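Handing you this structure, nothing more for now.
Every protein chain but one is kept in place in this view of the complex.
Naming follows writing order (A, B and C), and every chain is counted from residue 1.
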Amino acid sequence: MKPFILLLLLLPLLSQAQDKDRKIEFPDIPGFQTLVCDLHQHTVFSDGSVWPDIRVREALYDGIDAISLTEHIEYQPHKSDIPHPDRNRSFAIAKESAKDKDLIIIHGAEITRSMPPGHSNTLFITDANKLVVDDPIEAFREAKRQGGFTFWNHPHWTAHYPDGVAKLTDMHRQLIEEDLLHGIEVVNEGTYSDEALNIALDNNLAIMGTSDIHGLIDWLFDIPGGGHRPVTLVFASEKSEIGIKNGLVNRRTVAWHNNSLIGKEDFLVPLIQASITVKSVDYPGKSTVANVELVNNSDATFILQNTSEFTLHDNPEVISLAAQSTTTIQVKTLEKKESFDLTFKVLNAYSAPKEHPTIKLTIDK
Amino acid sequence: MKPFILLLLLLPLLSQAQDKDRKIEFPDIPGFQTLVCDLHQHTVFSDGSVWPDIRVREALYDGIDAISLTEHIEYQPHKSDIPHPDRNRSFAIAKESAKDKDLIIIHGAEITRSMPPGHSNTLFITDANKLVVDDPIEAFREAKRQGGFTFWNHPHWTAHYPDGVAKLTDMHRQLIEEDLLHGIEVVNEGTYSDEALNIALDNNLAIMGTSDIHGLIDWLFDIPGGGHRPVTLVFASEKSEIGIKNGLVNRRTVAWHNNSLIGKEDFLVPLIQASITVKSVDYPGKSTVANVELVNNSDATFILQNTSEFTLHDNPEVISLAAQSTTTIQVKTLEKKESFDLTFKVLNAYSAPKEHPTIKLTIDK
Amino acid sequence: MKPFILLLLLLPLLSQAQDKDRKIEFPDIPGFQTLVCDLHQHTVFSDGSVWPDIRVREALYDGIDAISLTEHIEYQPHKSDIPHPDRNRSFAIAKESAKDKDLIIIHGAEITRSMPPGHSNTLFITDANKLVVDDPIEAFREAKRQGGFTFWNHPHWTAHYPDGVAKLTDMHRQLIEEDLLHGIEVVNEGTYSDEALNIALDNNLAIMGTSDIHGLIDWLFDIPGGGHRPVTLVFASEKSEIGIKNGLVNRRTVAWHNNSLIGKEDFLVPLIQASITVKSVDYPGKSTVANVELVNNSDATFILQNTSEFTLHDNPEVISLAAQSTTTIQVKTLEKKESFDLTFKVLNAYSAPKEHPTIKLTIDK
Partner (left out) sequence: MKPFILLLLLLPLLSQAQDKDRKIEFPDIPGFQTLVCDLHQHTVFSDGSVWPDIRVREALYDGIDAISLTEHIEYQPHKSDIPHPDRNRSFAIAKESAKDKDLIIIHGAEITRSMPPGHSNTLFITDANKLVVDDPIEAFREAKRQGGFTFWNHPHWTAHYPDGVAKLTDMHRQLIEEDLLHGIEVVNEGTYSDEALNIALDNNLAIMGTSDIHGLIDWLFDIPGGGHRPVTLVFASEKSEIGIKNGLVNRRTVAWHNNSLIGKEDFLVPLIQASITVKSVDYPGKSTVANVELVNNSDATFILQNTSEFTLHDNPEVISLAAQSTTTIQVKTLEKKESFDLTFKVLNAYSAPKEHPTIKLTIDK
């Protein structure tokens, strides 16, 4: 007989879960702002199921800094209802919808071809209508003429490669050589590809992660259950379209997917170092075991393998620092020290397939 | 340092919350099935923000039995993108989308006029295009010719009546007299109207509750937080379009909104009686205080005022029976009885403004 | 594959649930502080299962202002292990345990007799050993000599009255007449008694609610599930032992049990009025429907029956204001008003069996 008391105490918790906790949050790194970008999305203007205004609201709820509605140029299943000769409508409506909002709408489109070259997104374009050309390479060239930054979508898609293994073709090599292809999705929707990551690293392509959303973000990525959409973290010198473009062009990205961070060590390490700060250190009484309070102000729950010279007093080698939380660890420093270093291999971060960056935390009293 | 254990135990709970708990569930009543209907909805084909397939999936997630996509006949803000001369497209797409699903799609439309008569939905029509006529009364007549069941939408809308008070006009009286208007929304989206309920009762109009959704059900009605959309419970002799139509035509409805049930006593009382069943009764030891286990197998948390001859041993007069739960109450029957009756006024059910039905529970050992 | 993200977002919510949300919080009323008191508890020093320090920590976690460890004088089941001739040990240990804490420990004991007079607690005594006397009335007299405030425990206990109906005996009448009995439990553990409330009102006894805890508060009252222990809210002119004593002696109490508040209207109405404050009022656009934001800064989820001259635009007559939350209601005032009154019958508050106080909220722009 305690329905009210039982439950109503949870009310503030629940509303919090909806309003604040779905925002994707990572700290800035030295020299750059960390911008959360989802640059592959669809609406009713190609094969998606929502009007562009829903994409804007989803992005605002998720704390996204920039989105692009990359409608298929060549695939128009709603054509009988939306004949729309103007391929720029989706962008225009989203732009209007985000008018007074803190959200950057990037003009983009998906060049949708069979393999090779498969599907590619191009961003920062000025007129998507001009991408309607027969020859695929010509479409990439038109994108470049408009200033486009272009990346290969889901290179590991089983509809193109039934084995799910991303493989570079001669056409892709040509596109890269002619500076027509600048990035590659390592993460698309719910999928990830080790081989795509290798292609990115071998060819200096920007490492991208995108939702490729067609339906609803809330449903596909289980937002009520604590899930998140995949995004690309772009390290930008300013929060603007040009800032993001420069970040992409200079390959300053990390993909964020399912609690994994994937990117080059140059950006991964500063990002994780910025995420974890030392709040306090204390030796209680005569003990030489230090209580170290670590604050993780990122959305990643870090899985850390202790590679320090010291062992821990509370846990074995592999520990985790829960997202957006404070964790206290106990370090056996053998004597009371004014300062000491801890090093950890970050097991949920990848600078290459099976390669994890190491971070160093300097603990000063 | 206990991120994993802390949280992972909640995993099965959370997924349950998403998958099962959002379904709207009420038991059948003697002679009729209780069908959950949301008969006022919009998509991109008038002023909504989603393709019809999203409405179908929302309905399936919510355990809805029947929906109608009642696009505005006269209001077409997306016209520049979706010129669609055929006003039946929304229905056709939804029908296709629900093809193999346990969901009834009712062909409907919203006759959208200034006051009087304001906005009205008509259901079970055959061709929405024919509703495109100048004279509003003629639109109602065409609806009727097609077999339409027609109800007045949000009669308390502040855009039409700034005081929010639903008022019958001469035109409405004429529509009722000519059997062109058969129902009235007492609940629309987040609003309720005592005065609309009085109009329904005075004129024998079906009592309707609808979501009038334009955006996303999950967001507007806070589904992750445990909210629900308003619906009309229709008491039907079969689960079919014709069953629902007969239920509506015969005014066998209860509106379900924000934990309130609103309807005629003839349906309200059987619904609540069917929702609450006695699971067990027991007198422990020498005590003459009976432990009575009550099962509430409905989505309503009933707020009950004890009007029995007996007082309770665990709580004062007003108790509640949490939705989809078992509650034990302790009844002071003064002697050990083979059988006794409990009566409760149901404070969250309304047969008229400020009028609550009374239920009787017979407790047999 | 999303265990981390799925769950770790809930971490701050969960810890909140543990640390803060279990505190029992009600606002002060004009002229008095509202002190949360649980004045009937047991430890291993009579028939309880914990050392007194656990009672202190439970109280601190629950935000209790004052407790009393009222060991049975006459019932000592642990006697073979704890012979303790000194009946004051439990108090002394608790006092020491609470030394630097914001918790008042009141010296008390339970005079444990068969009916009549049954069990009674006496508080503010100086030496429990002196209560070890044969004649029950003499025990009450000794309590009074020590300055004791004495109340009848669970007068509706089925071990004493199998029908659960509290009944005054001649001995009780004598105790009241001689000013030896000053209060009565209307709520004990999980039970409540209408008849005890009538006895309290008829004889001007203080209305008491207590946990009578023997095991663990967390288990018995389902703290993790949002439950709370029953307590007596004492309205005191200062937060001190003497303040509480004066409050009790002057019958300034409200019992808090299972989301019900039980007390005299003189204290119930100010308490509820202090709990609900108007945060904002606003007429949007041309509408004369006022949005009124109400803040409930108490632990009670108020179930309110609208008795105002105005109807509501969002809900029918019975609404609820969730504990420690803000709720917006929409009021149809028919014209834009600078000021208006709302009145509500409070259905989960009782000034007598089946009698509910009415509160008035004045809404000023």
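Following the convention adopted for this analysis, a residue touches a chain if its C-beta (ideal position, glycine included) is under 8 Å from a C-beta of that chain, and two chains touch if they have at least 3 such contacts.
Quantities reported herein were computed from a predicted structural model and do not represent experimental measurements.
Considering B:L248, B:A323 or B:V346, the position touching the chain not shown turns out to be B:A323 (whole complex). Residue-wise, the contact with the chain that is not shown comes from C:I54, picked out of C:V36, C:I54 or C:L248.
Only one of the listed residues, C:S114, C:T169, C:N250 or C:T328, touches the absent chain: C:T328. Residue-wise, the contact with the chain that is not shown comes from A:S260, picked out of A:T210, A:S260 or A:N296.
For the options A:Q146, A:T191 or A:T358, the residue in contact with the chain missing from this view is A:T191.
As for the chain not pictured, it touches chain A at residues 3-4, 6-8, 10-11, 14, 156, 158, 162-165, 190-195, 257-258, 260, 262, 285-289, 303, 305, 311-318, 330, 332, 334-335, 347-348, 350, 353-354.
As for the chain not pictured, it touches chain C at residues 1, 3-4, 6-7, 14-15, 17-18, 44-45, 48-51, 53-54, 57, 78, 81-84, 89, 215-216, 218-219, 222-226, 301, 314-315, 319-322, 325, 327-329.
By definition in this document, only the chains that are shown with their structure count from here on.
The most centrally placed chain, judged by C-alpha centroids, is B. Taking the mean of the C-alpha atoms as each chain's centre, chain A and chain C sit 51 Å apart. Chain A has residues 1, 4, 6-7, 17, 222, 225-226, 301, 322, 325 in contact with two or more other chains.
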